[in-house]
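Here the complex is missing a single protein chain, while all its other protein chains stay put.
Chain IDs A and B follow the sequence of writing; residue 1 opens each chain.
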Amino acid sequence: VAGRAGSVFLLTDYGLADEFAGVVRASVSRHAPGVPIIDLTHGVTPFDVRAGALGLVRAVPYLGPGVVLAVVDPGVGTARRAVAVSVTPDPGSEGPRHFVGPDNGLLPWAVDAVGAVRRAVTLPRPSDDAAGATFDGRDVFAPAAARLWRGEDVAELGDDLDPDCLVRLAPPRTTSSPGTLETEVLWVDRFGNVQLAARPDDATAAALGVDLKVVTAATGVSRRAARVTAFAALGPGALGLIVDANRHLALVCDRRSAATVLEVHPGDLVTLRSVVPGPGSP
Amino acid sequence: VAGRAGSVFLLTDYGLADEFAGVVRASVSRHAPGVPIIDLTHGVTPFDVRAGALGLVRAVPYLGPGVVLAVVDPGVGTARRAVAVSVTPDPGSEGPRHFVGPDNGLLPWAVDAVGAVRRAVTLPRPSDDAAGATFDGRDVFAPAAARLWRGEDVAELGDDLDPDCLVRLAPPRTTSSPGTLETEVLWVDRFGNVQLAARPDDATAAALGVDLKVVTAATGVSRRAARVTAFAALGPGALGLIVDANRHLALVCDRRSAATVLEVHPGDLVTLRSVVPGPGSP
Partner (left out) sequence: VAGRAGSVFLLTDYGLADEFAGVVRASVSRHAPGVPIIDLTHGVTPFDVRAGALGLVRAVPYLGPGVVLAVVDPGVGTARRAVAVSVTPDPGSEGPRHFVGPDNGLLPWAVDAVGAVRRAVTLPRPSDDAAGATFDGRDVFAPAAARLWRGEDVAELGDDLDPDCLVRLAPPRTTSSPGTLETEVLWVDRFGNVQLAARPDDATAAALGVDLKVVTAATGVSRRAARVTAFAALGPGALGLIVDANRHLALVCDRRSAATVLEVHPGDLVTLRSVVPGPGSP
(Lines give C-alpha, C1' and ligand atoms only; values in the text may rest on other atoms or scores of the structure.)
Protein backbone atom coordinates (compact mmCIF):
# COMPACT_ATOMS: atom_id res chain seq x y z
CA VAL A 1 0.00 0.00 0.00
CA ALA A 2 2.83 2.38 0.87
CA GLY A 3 3.73 4.32 -2.23
CA ARG A 4 0.50 3.30 -3.97
CA ALA A 5 -0.62 6.89 -4.03
CA GLY A 6 2.79 8.44 -3.56
CA SER A 7 3.73 10.53 -0.55
CA VAL A 8 2.33 13.36 1.50
CA PHE A 9 4.61 16.39 1.18
CA LEU A 10 4.65 19.01 3.94
CA LEU A 11 5.59 22.68 3.64
CA THR A 12 4.86 25.06 6.53
CA ASP A 13 6.09 28.02 8.53
CA TYR A 14 5.78 26.05 11.80
CA GLY A 15 9.51 25.81 12.41
CA LEU A 16 11.01 22.80 14.16
CA ALA A 17 11.51 24.16 17.68
CA ASP A 18 7.90 23.43 18.65
CA GLU A 19 5.98 20.20 18.16
CA PHE A 20 3.63 21.70 15.51
CA ALA A 21 5.21 19.95 12.53
CA GLY A 22 5.49 16.70 14.49
CA VAL A 23 1.83 16.73 15.42
CA VAL A 24 0.85 17.31 11.78
CA ARG A 25 3.08 14.40 10.70
CA ALA A 26 1.46 12.21 13.35
CA SER A 27 -2.02 13.35 12.36
CA VAL A 28 -1.40 12.50 8.70
CA SER A 29 0.05 9.13 9.67
CA ARG A 30 -2.81 8.33 12.05
CA HIS A 31 -5.38 8.99 9.32
CA ALA A 32 -3.36 7.19 6.62
CA PRO A 33 -1.30 4.39 8.19
CA GLY A 34 1.72 3.51 6.08
CA VAL A 35 1.86 6.85 4.27
CA PRO A 36 5.36 8.08 3.40
CA ILE A 37 5.64 11.61 4.76
CA ILE A 38 8.22 13.92 3.22
CA ASP A 39 9.04 17.25 4.81
CA LEU A 40 9.80 19.82 2.11
CA THR A 41 10.48 22.45 4.75
CA HIS A 42 8.97 23.86 7.91
CA GLY A 43 11.31 26.85 7.78
CA VAL A 44 9.26 29.33 5.76
CA THR A 45 9.47 32.78 7.37
CA PRO A 46 6.45 33.01 9.69
CA PHE A 47 3.34 34.33 7.88
CA ASP A 48 5.26 34.85 4.59
CA VAL A 49 2.76 33.32 2.17
CA ARG A 50 4.73 34.51 -0.85
CA ALA A 51 7.93 32.81 0.34
CA GLY A 52 6.00 29.60 0.93
CA ALA A 53 4.38 29.73 -2.50
CA LEU A 54 7.76 30.32 -4.17
CA GLY A 55 9.40 27.44 -2.28
CA LEU A 56 6.56 25.14 -3.23
CA VAL A 57 6.71 26.02 -6.91
CA ARG A 58 10.47 25.43 -6.93
CA ALA A 59 10.01 22.00 -5.34
CA VAL A 60 6.96 20.68 -7.12
CA PRO A 61 8.55 19.56 -10.42
CA TYR A 62 10.69 17.09 -8.46
CA LEU A 63 8.20 15.57 -6.05
CA GLY A 64 6.60 12.65 -7.81
CA PRO A 65 3.00 11.57 -7.10
CA GLY A 66 1.11 12.32 -3.92
CA VAL A 67 -0.52 15.06 -1.91
CA VAL A 68 0.92 18.45 -0.98
CA LEU A 69 -0.07 19.77 2.45
CA ALA A 70 1.06 23.40 2.77
CA VAL A 71 0.37 25.79 5.64
CA VAL A 72 1.53 29.39 5.86
CA ASP A 73 -1.53 30.93 7.28
CA PRO A 74 -1.61 34.39 8.84
CA GLY A 75 -5.40 34.33 8.47
CA VAL A 76 -6.03 31.21 10.56
CA GLY A 77 -9.19 31.67 12.56
CA THR A 78 -10.66 34.23 10.15
CA ALA A 79 -13.10 33.75 7.30
CA ARG A 80 -10.35 32.70 4.89
CA ARG A 81 -11.22 29.38 3.29
CA ALA A 82 -9.45 26.07 3.78
CA VAL A 83 -9.26 24.31 0.44
CA ALA A 84 -8.38 21.08 -1.32
CA VAL A 85 -7.54 21.13 -5.01
CA SER A 86 -7.19 18.16 -7.34
CA VAL A 87 -5.35 18.52 -10.61
CA THR A 88 -5.62 17.25 -14.14
CA PRO A 89 -1.92 16.84 -14.78
CA ASP A 90 -0.16 18.16 -17.84
CA PRO A 91 0.83 15.37 -20.25
CA GLY A 92 3.87 13.56 -18.90
CA SER A 93 3.66 15.16 -15.48
CA GLU A 94 4.31 12.79 -12.62
CA GLY A 95 3.86 15.40 -9.89
CA PRO A 96 1.38 15.55 -7.03
CA ARG A 97 -2.32 15.40 -7.97
CA HIS A 98 -3.71 16.98 -4.82
CA PHE A 99 -3.03 20.14 -2.82
CA VAL A 100 -4.40 21.06 0.59
CA GLY A 101 -3.97 24.34 2.45
CA PRO A 102 -5.36 27.80 3.16
CA ASP A 103 -6.89 29.77 0.29
CA ASN A 104 -4.49 32.68 0.47
CA GLY A 105 -2.33 32.26 -2.64
CA LEU A 106 -0.05 29.60 -1.22
CA LEU A 107 -1.10 26.82 -3.61
CA PRO A 108 -2.05 28.10 -7.11
CA TRP A 109 1.45 28.59 -8.53
CA ALA A 110 2.36 25.02 -7.62
CA VAL A 111 -0.92 23.76 -9.06
CA ASP A 112 -0.15 25.62 -12.30
CA ALA A 113 3.25 23.93 -12.44
CA VAL A 114 1.64 20.46 -12.42
CA GLY A 115 -1.47 20.97 -14.53
CA ALA A 116 -4.96 22.46 -14.34
CA VAL A 117 -7.48 22.44 -11.53
CA ARG A 118 -9.82 19.46 -11.95
CA ARG A 119 -11.88 20.26 -8.89
CA ALA A 120 -11.54 22.52 -5.88
CA VAL A 121 -13.52 22.31 -2.65
CA THR A 122 -13.84 24.26 0.56
CA LEU A 123 -12.93 22.16 3.59
CA PRO A 124 -15.45 22.50 6.42
CA ARG A 125 -14.44 23.81 9.83
CA PRO A 126 -14.23 21.21 12.60
CA SER A 127 -17.64 21.05 14.24
CA ASP A 128 -16.44 21.16 17.85
CA ASP A 129 -16.23 24.90 18.30
CA ALA A 130 -16.11 24.45 22.07
CA ALA A 131 -12.54 23.25 21.62
CA GLY A 132 -11.29 26.81 21.21
CA ALA A 133 -8.95 27.96 18.48
CA THR A 134 -8.27 25.27 15.92
CA PHE A 135 -4.89 24.09 14.82
CA ASP A 136 -5.90 23.77 11.20
CA GLY A 137 -2.76 21.88 10.16
CA ARG A 138 -3.62 19.21 12.68
CA ASP A 139 -7.41 19.33 12.59
CA VAL A 140 -8.34 20.27 9.03
CA PHE A 141 -5.49 19.90 6.56
CA ALA A 142 -3.85 16.69 7.83
CA PRO A 143 -7.07 14.64 7.81
CA ALA A 144 -7.95 15.99 4.36
CA ALA A 145 -4.50 15.14 2.96
CA ALA A 146 -4.74 11.67 4.46
CA ARG A 147 -8.14 11.04 2.86
CA LEU A 148 -6.87 12.15 -0.56
CA TRP A 149 -3.80 9.94 -0.19
CA ARG A 150 -6.06 7.00 0.66
CA GLY A 151 -7.87 7.54 -2.62
CA GLU A 152 -11.00 9.44 -1.68
CA ASP A 153 -12.20 11.86 -4.30
CA VAL A 154 -11.78 15.52 -3.47
CA ALA A 155 -15.53 16.01 -4.03
CA GLU A 156 -16.17 14.00 -0.87
CA LEU A 157 -14.16 16.45 1.23
CA GLY A 158 -16.23 19.60 0.92
CA ASP A 159 -18.40 21.88 -1.18
CA ASP A 160 -17.34 22.76 -4.68
CA LEU A 161 -15.51 26.01 -5.16
CA ASP A 162 -15.07 27.86 -8.47
CA PRO A 163 -11.35 27.49 -9.23
CA ASP A 164 -11.35 31.05 -10.54
CA CYS A 165 -12.20 32.18 -7.01
CA LEU A 166 -8.99 30.81 -5.52
CA VAL A 167 -6.92 33.64 -4.11
CA ARG A 168 -3.82 34.39 -6.18
CA LEU A 169 -0.73 36.38 -5.29
CA ALA A 170 0.62 39.14 -7.49
CA PRO A 171 3.10 37.62 -9.94
CA PRO A 172 6.81 38.36 -9.47
CA ARG A 173 7.93 41.58 -11.19
CA THR A 174 10.41 41.80 -14.04
CA THR A 175 10.65 44.61 -16.57
CA SER A 176 13.25 44.93 -19.28
CA SER A 177 14.51 47.57 -21.65
CA PRO A 178 17.59 47.48 -23.88
CA GLY A 179 20.59 46.81 -21.65
CA THR A 180 18.54 46.91 -18.44
CA LEU A 181 16.59 44.42 -16.36
CA GLU A 182 14.65 45.43 -13.28
CA THR A 183 13.58 42.40 -11.31
CA GLU A 184 12.36 41.22 -7.92
CA VAL A 185 14.44 39.24 -5.44
CA LEU A 186 12.46 36.03 -4.92
CA TRP A 187 14.63 34.18 -2.46
CA VAL A 188 17.83 34.37 -0.47
CA ASP A 189 18.93 30.84 0.30
CA ARG A 190 21.08 29.49 3.17
CA PHE A 191 24.21 30.18 1.19
CA GLY A 192 23.26 33.79 0.46
CA ASN A 193 22.47 33.19 -3.20
CA VAL A 194 19.96 35.73 -4.52
CA GLN A 195 17.34 34.22 -6.81
CA LEU A 196 15.71 36.75 -9.12
CA ALA A 197 12.31 36.71 -10.77
CA ALA A 198 14.05 37.14 -14.15
CA ARG A 199 14.89 34.12 -16.27
CA PRO A 200 17.46 33.63 -19.02
CA ASP A 201 14.91 34.69 -21.66
CA ASP A 202 14.53 38.03 -19.92
CA ALA A 203 18.28 38.56 -20.10
CA THR A 204 18.19 37.75 -23.78
CA ALA A 205 15.25 40.09 -24.37
CA ALA A 206 17.15 42.89 -22.64
CA ALA A 207 20.33 42.05 -24.60
CA LEU A 208 22.14 42.02 -21.28
CA GLY A 209 25.91 42.00 -21.62
CA VAL A 210 28.53 40.00 -19.77
CA ASP A 211 29.68 42.89 -17.59
CA LEU A 212 26.97 44.28 -15.39
CA LYS A 213 26.24 46.87 -12.76
CA VAL A 214 23.79 45.73 -10.08
CA VAL A 215 21.88 48.35 -8.09
CA THR A 216 19.65 47.57 -5.14
CA ALA A 217 16.62 49.87 -5.24
CA ALA A 218 16.01 50.00 -1.49
CA THR A 219 19.52 50.89 -0.37
CA GLY A 220 21.24 52.21 -3.47
CA VAL A 221 24.06 49.71 -3.05
CA SER A 222 25.83 49.34 -6.39
CA ARG A 223 28.18 46.54 -7.41
CA ARG A 224 29.83 45.16 -10.54
CA ALA A 225 28.94 41.61 -11.59
CA ALA A 226 29.93 39.23 -14.36
CA ARG A 227 27.80 36.63 -16.09
CA VAL A 228 29.34 33.24 -15.34
CA THR A 229 28.38 29.59 -15.59
CA ALA A 230 29.87 28.33 -12.31
CA PHE A 231 30.53 29.67 -8.85
CA ALA A 232 34.17 28.71 -9.09
CA ALA A 233 34.67 31.08 -12.03
CA LEU A 234 34.37 33.94 -9.56
CA GLY A 235 37.32 35.43 -7.73
CA PRO A 236 37.17 35.96 -3.96
CA GLY A 237 34.33 38.35 -3.17
CA ALA A 238 33.39 38.81 -6.82
CA LEU A 239 29.71 38.92 -7.71
CA GLY A 240 28.33 36.78 -10.53
CA LEU A 241 25.07 36.31 -12.40
CA ILE A 242 24.28 32.66 -13.11
CA VAL A 243 21.35 30.59 -14.29
CA ASP A 244 20.44 28.66 -11.17
CA ALA A 245 19.06 25.16 -10.72
CA ASN A 246 15.49 26.45 -10.96
CA ARG A 247 16.30 28.19 -14.29
CA HIS A 248 16.10 31.62 -12.75
CA LEU A 249 18.82 34.25 -12.90
CA ALA A 250 20.64 34.49 -9.58
CA LEU A 251 23.29 36.75 -8.10
CA VAL A 252 25.97 34.73 -6.34
CA CYS A 253 29.44 34.79 -4.81
CA ASP A 254 31.83 31.87 -4.41
CA ARG A 255 31.40 30.50 -0.87
CA ARG A 256 30.12 33.84 0.36
CA SER A 257 26.75 35.51 0.73
CA ALA A 258 25.80 37.62 -2.28
CA ALA A 259 22.79 38.84 -0.29
CA THR A 260 25.10 40.32 2.32
CA VAL A 261 27.25 41.97 -0.35
CA LEU A 262 24.18 43.47 -2.01
CA GLU A 263 22.19 44.10 1.18
CA VAL A 264 19.07 42.63 -0.40
CA HIS A 265 16.09 40.73 0.95
CA PRO A 266 13.22 38.89 -0.72
CA GLY A 267 10.81 41.36 -2.28
CA ASP A 268 13.48 43.96 -3.02
CA LEU A 269 13.93 45.22 -6.55
CA VAL A 270 17.35 45.13 -8.18
CA THR A 271 18.44 46.60 -11.50
CA LEU A 272 20.95 44.85 -13.76
CA ARG A 273 22.53 47.16 -16.31
CA SER A 274 24.99 46.32 -19.09
CA VAL A 275 28.25 48.13 -18.64
CA VAL A 276 29.34 49.70 -21.94
CA PRO A 277 33.11 50.03 -21.92
CA GLY A 278 34.03 53.63 -22.58
CA PRO A 279 36.70 54.75 -25.09
CA GLY A 280 40.12 53.65 -23.97
CA SER A 281 38.79 50.81 -21.83
CA PRO A 282 40.46 47.47 -22.33
CA VAL B 1 4.08 -4.99 9.05
CA ALA B 2 4.58 -1.24 8.89
CA GLY B 3 1.87 0.40 10.93
CA ARG B 4 0.99 -2.86 12.66
CA ALA B 5 2.12 -1.46 15.96
CA GLY B 6 1.92 2.19 14.95
CA SER B 7 4.90 4.51 14.88
CA VAL B 8 7.85 5.43 17.03
CA PHE B 9 7.56 9.10 18.04
CA LEU B 10 10.68 11.05 18.96
CA LEU B 11 10.93 14.10 21.21
CA THR B 12 14.36 15.32 22.37
CA ASP B 13 16.52 18.32 23.11
CA TYR B 14 19.22 17.11 20.71
CA GLY B 15 18.66 19.84 18.15
CA LEU B 16 19.18 19.20 14.45
CA ALA B 17 22.62 20.74 13.91
CA ASP B 18 24.42 17.61 15.12
CA GLU B 19 23.79 14.03 14.04
CA PHE B 20 22.34 13.00 17.45
CA ALA B 21 18.73 12.82 16.30
CA GLY B 22 19.75 11.10 13.07
CA VAL B 23 21.69 8.41 14.88
CA VAL B 24 18.71 7.73 17.16
CA ARG B 25 16.42 7.48 14.11
CA ALA B 26 18.87 5.05 12.52
CA SER B 27 19.21 3.05 15.71
CA VAL B 28 15.44 2.66 16.02
CA SER B 29 15.18 1.69 12.36
CA ARG B 30 18.04 -0.81 12.60
CA HIS B 31 16.39 -2.57 15.54
CA ALA B 32 12.92 -2.42 14.01
CA PRO B 33 13.14 -2.52 10.20
CA GLY B 34 10.10 -0.98 8.56
CA VAL B 35 9.12 1.14 11.55
CA PRO B 36 7.58 4.50 10.71
CA ILE B 37 9.54 7.11 12.67
CA ILE B 38 7.86 10.43 13.41
CA ASP B 39 9.85 13.34 14.83
CA LEU B 40 7.67 15.33 17.21
CA THR B 41 10.49 17.75 17.82
CA HIS B 42 14.19 17.80 18.62
CA GLY B 43 14.06 21.48 19.49
CA VAL B 44 13.31 21.34 23.21
CA THR B 45 15.50 23.86 25.05
CA PRO B 46 18.59 21.92 26.17
CA PHE B 47 18.11 20.25 29.57
CA ASP B 48 14.59 21.76 29.98
CA VAL B 49 12.72 18.67 31.19
CA ARG B 50 9.60 20.69 31.97
CA ALA B 51 9.41 22.12 28.45
CA GLY B 52 9.81 18.63 27.03
CA ALA B 53 7.11 17.19 29.27
CA LEU B 54 4.72 20.00 28.32
CA GLY B 55 5.37 19.56 24.60
CA LEU B 56 4.80 15.83 24.89
CA VAL B 57 1.52 16.19 26.74
CA ARG B 58 0.28 18.68 24.12
CA ALA B 59 1.14 16.25 21.33
CA VAL B 60 0.08 12.91 22.75
CA PRO B 61 -3.70 13.13 22.17
CA TYR B 62 -3.03 13.35 18.43
CA LEU B 63 -0.40 10.67 17.91
CA GLY B 64 -2.22 7.41 17.33
CA PRO B 65 -0.76 4.06 18.37
CA GLY B 66 2.92 3.38 18.89
CA VAL B 67 5.87 4.06 21.15
CA VAL B 68 7.06 7.43 22.46
CA LEU B 69 10.83 7.83 22.80
CA ALA B 70 11.60 11.03 24.69
CA VAL B 71 15.00 12.30 25.81
CA VAL B 72 15.66 15.52 27.71
CA ASP B 73 18.22 14.30 30.13
CA PRO B 74 20.45 16.60 32.17
CA GLY B 75 21.19 13.64 34.46
CA VAL B 76 22.62 11.34 31.77
CA GLY B 77 25.50 9.39 33.23
CA THR B 78 24.24 9.72 36.82
CA ALA B 79 22.21 7.30 38.88
CA ARG B 80 18.93 8.51 37.39
CA ARG B 81 16.97 5.59 36.02
CA ALA B 82 16.19 4.86 32.39
CA VAL B 83 12.62 3.58 32.18
CA ALA B 84 10.02 2.03 29.93
CA VAL B 85 6.35 2.38 30.77
CA SER B 86 3.42 0.54 29.23
CA VAL B 87 -0.08 1.88 29.56
CA THR B 88 -3.58 0.57 30.04
CA PRO B 89 -5.34 3.05 27.80
CA ASP B 90 -8.41 4.98 28.83
CA PRO B 91 -11.55 3.73 27.07
CA GLY B 92 -11.59 4.96 23.52
CA SER B 93 -7.98 6.14 23.61
CA GLU B 94 -6.01 5.36 20.47
CA GLY B 95 -2.78 6.93 21.67
CA PRO B 96 0.64 5.40 22.21
CA ARG B 97 0.81 2.41 24.57
CA HIS B 98 4.50 2.63 25.44
CA PHE B 99 6.86 5.36 26.64
CA VAL B 100 10.64 5.19 26.92
CA GLY B 101 12.97 7.78 28.42
CA PRO B 102 14.80 9.04 31.50
CA ASP B 103 13.00 8.90 34.86
CA ASN B 104 13.11 12.60 35.54
CA GLY B 105 9.51 13.71 35.07
CA LEU B 106 9.56 13.86 31.28
CA LEU B 107 7.03 11.07 30.71
CA PRO B 108 4.33 10.87 33.42
CA TRP B 109 2.10 13.74 32.25
CA ALA B 110 1.90 12.19 28.78
CA VAL B 111 1.23 8.76 30.29
CA ASP B 112 -1.60 10.28 32.34
CA ALA B 113 -3.09 11.76 29.17
CA VAL B 114 -3.35 8.32 27.56
CA GLY B 115 -4.31 6.08 30.50
CA ALA B 116 -2.82 4.41 33.55
CA VAL B 117 0.54 2.71 34.01
CA ARG B 118 0.16 -0.99 33.33
CA ARG B 119 3.78 -1.82 34.05
CA ALA B 120 7.00 0.16 34.44
CA VAL B 121 10.54 -1.20 34.28
CA THR B 122 14.05 0.08 34.77
CA LEU B 123 16.15 -0.33 31.61
CA PRO B 124 19.60 -1.80 32.32
CA ARG B 125 22.77 0.11 31.48
CA PRO B 126 24.71 -1.16 28.47
CA SER B 127 27.20 -3.74 29.75
CA ASP B 128 30.21 -2.42 27.82
CA ASP B 129 31.43 0.17 30.29
CA ALA B 130 34.78 0.27 28.52
CA ALA B 131 33.04 2.21 25.77
CA GLY B 132 33.09 5.39 27.83
CA ALA B 133 30.12 7.69 28.30
CA THR B 134 26.98 6.27 26.81
CA PHE B 135 24.71 7.98 24.38
CA ASP B 136 21.55 6.71 26.03
CA GLY B 137 19.25 7.79 23.19
CA ARG B 138 21.26 5.63 20.81
CA ASP B 139 22.31 2.82 23.14
CA VAL B 140 19.46 2.41 25.63
CA PHE B 141 16.26 4.14 24.57
CA ALA B 142 16.26 3.43 20.82
CA PRO B 143 16.73 -0.35 21.20
CA ALA B 144 14.07 -0.44 23.92
CA ALA B 145 11.58 1.52 21.80
CA ALA B 146 12.28 -0.79 18.86
CA ARG B 147 11.63 -3.90 20.94
CA LEU B 148 8.33 -2.51 22.21
CA TRP B 149 7.28 -1.58 18.69
CA ARG B 150 8.08 -5.10 17.53
CA GLY B 151 5.67 -6.41 20.15
CA GLU B 152 7.88 -7.49 23.03
CA ASP B 153 6.31 -7.07 26.44
CA VAL B 154 7.76 -4.32 28.58
CA ALA B 155 8.44 -6.90 31.31
CA GLU B 156 11.15 -8.42 29.09
CA LEU B 157 13.05 -5.13 28.99
CA GLY B 158 14.06 -4.71 32.62
CA ASP B 159 13.23 -5.06 36.27
CA ASP B 160 9.86 -3.99 37.55
CA LEU B 161 9.59 -0.54 39.04
CA ASP B 162 6.79 0.69 41.30
CA PRO B 163 4.92 3.23 39.13
CA ASP B 164 4.48 5.40 42.22
CA CYS B 165 8.26 5.78 42.30
CA LEU B 166 8.40 7.48 38.89
CA VAL B 167 9.75 11.00 39.27
CA ARG B 168 7.08 13.65 38.75
CA LEU B 169 7.44 17.36 38.10
CA ALA B 170 5.60 19.98 40.11
CA PRO B 171 2.27 20.67 38.41
CA PRO B 172 1.79 24.01 36.63
CA ARG B 173 0.55 26.76 38.93
CA THR B 174 -2.78 28.55 38.68
CA THR B 175 -4.61 30.33 41.50
CA SER B 176 -7.81 32.29 41.17
CA SER B 177 -9.82 34.73 43.22
CA PRO B 178 -12.82 36.82 42.13
CA GLY B 179 -11.75 38.84 39.12
CA THR B 180 -8.12 37.65 39.26
CA LEU B 181 -6.17 34.75 37.85
CA GLU B 182 -2.51 34.19 38.63
CA THR B 183 -1.02 31.58 36.31
CA GLU B 184 2.25 30.19 34.97
CA VAL B 185 3.52 30.71 31.43
CA LEU B 186 3.88 27.18 30.04
CA TRP B 187 5.14 27.86 26.56
CA VAL B 188 6.12 30.59 24.14
CA ASP B 189 5.73 29.22 20.63
CA ARG B 190 7.49 30.23 17.40
CA PHE B 191 4.89 32.87 16.76
CA GLY B 192 5.27 34.41 20.22
CA ASN B 193 1.93 33.12 21.53
CA VAL B 194 2.01 32.72 25.32
CA GLN B 195 0.30 29.56 26.54
CA LEU B 196 -0.82 29.76 30.16
CA ALA B 197 -1.39 27.00 32.69
CA ALA B 198 -4.94 28.31 33.19
CA ARG B 199 -7.83 26.83 31.23
CA PRO B 200 -11.25 28.22 30.33
CA ASP B 201 -12.73 26.72 33.53
CA ASP B 202 -10.27 28.73 35.59
CA ALA B 203 -11.41 31.93 33.86
CA THR B 204 -15.00 31.01 34.60
CA ALA B 205 -14.18 30.23 38.25
CA ALA B 206 -12.51 33.63 38.57
CA ALA B 207 -15.45 35.32 36.81
CA LEU B 208 -12.90 36.99 34.58
CA GLY B 209 -14.32 39.82 32.49
CA VAL B 210 -13.79 40.67 28.84
CA ASP B 211 -11.46 43.59 29.53
CA LEU B 212 -8.30 42.61 31.36
CA LYS B 213 -5.09 43.95 32.76
CA VAL B 214 -2.12 41.61 32.41
CA VAL B 215 0.86 42.00 34.74
CA THR B 216 4.10 40.06 34.41
CA ALA B 217 5.39 39.23 37.89
CA ALA B 218 9.09 39.17 37.01
CA THR B 219 9.29 42.51 35.22
CA GLY B 220 6.19 44.42 36.29
CA VAL B 221 5.22 44.97 32.67
CA SER B 222 1.51 45.81 32.56
CA ARG B 223 -0.74 45.68 29.48
CA ARG B 224 -4.42 45.76 28.62
CA ALA B 225 -5.93 42.74 26.92
CA ALA B 226 -9.33 41.72 25.56
CA ARG B 227 -10.87 38.26 25.51
CA VAL B 228 -11.36 37.32 21.86
CA THR B 229 -12.13 34.22 19.83
CA ALA B 230 -9.77 34.81 16.89
CA PHE B 231 -6.43 36.47 16.27
CA ALA B 232 -7.92 38.62 13.53
CA ALA B 233 -10.31 40.25 16.02
CA LEU B 234 -7.29 42.08 17.42
CA GLY B 235 -6.12 45.45 16.15
CA PRO B 236 -2.44 46.00 15.30
CA GLY B 237 -0.36 45.45 18.41
CA ALA B 238 -3.40 44.71 20.60
CA LEU B 239 -3.12 41.90 23.11
CA GLY B 240 -5.81 39.23 23.34
CA LEU B 241 -6.71 36.31 25.56
CA ILE B 242 -7.91 33.29 23.59
CA VAL B 243 -8.63 29.63 24.19
CA ASP B 244 -5.88 27.97 22.21
CA ALA B 245 -5.81 24.70 20.28
CA ASN B 246 -4.72 22.80 23.39
CA ARG B 247 -7.67 24.24 25.36
CA HIS B 248 -5.44 26.45 27.46
CA LEU B 249 -5.80 30.19 27.85
CA ALA B 250 -3.18 32.01 25.81
CA LEU B 251 -2.09 35.61 25.41
CA VAL B 252 -1.67 36.49 21.74
CA CYS B 253 -1.24 39.30 19.23
CA ASP B 254 -2.19 39.26 15.57
CA ARG B 255 0.95 38.35 13.55
CA ARG B 256 3.19 39.65 16.31
CA SER B 257 4.88 38.18 19.37
CA ALA B 258 2.80 38.58 22.53
CA ALA B 259 5.79 37.23 24.47
CA THR B 260 7.86 40.19 23.31
CA VAL B 261 5.13 42.66 24.20
CA LEU B 262 4.79 41.15 27.68
CA GLU B 263 8.48 40.32 28.16
CA VAL B 264 7.60 36.86 29.44
CA HIS B 265 9.31 33.49 29.32
CA PRO B 266 8.20 29.98 30.22
CA GLY B 267 7.98 29.59 33.98
CA ASP B 268 7.07 33.24 34.60
CA LEU B 269 3.91 34.08 36.50
CA VAL B 270 1.39 36.48 35.02
CA THR B 271 -1.70 37.97 36.64
CA LEU B 272 -4.91 38.57 34.70
CA ARG B 273 -7.28 41.03 36.37
CA SER B 274 -10.75 42.12 35.28
CA VAL B 275 -10.88 45.80 34.54
CA VAL B 276 -13.95 47.37 36.12
CA PRO B 277 -14.85 50.46 34.14
CA GLY B 278 -14.94 53.47 36.47
CA PRO B 279 -17.75 56.05 36.46
CA GLY B 280 -17.72 58.07 33.35
CA SER B 281 -15.91 55.45 31.33
CA PRO B 282 -17.41 54.68 27.95
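Here is the rule we use: a residue touches a chain if its C-beta (ideal position, glycine included) is under 8 Å from a C-beta of that chain, and two chains touch if they have at least 3 such contacts.
Since this is a predicted model, take the numbers as computed values, not measurements.
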Query = Looking at the whole complex, which of A:182, A:244 or A:268 touches the chain that is not displayed?
reply = A:244
Key: Residue numbers in chain A that touch the chain omitted from display   = 2-3, 6-7, 9, 11, 16, 36, 38-43, 55-56, 58-59, 62-64, 94, 187, 189-191, 200, 229-232, 242-245, 247, 250, 255
For chain B, the residues touching the chain missing from this view = 2, 14-23, 25-27, 29-30, 33-34, 37, 46-47, 74-78, 131-135, 138-139
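Criterion: only the chains that are shown with their structure count from here on.
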Note = Whole-Å distance, C-alpha centre of chain A to that of chain B, is 32
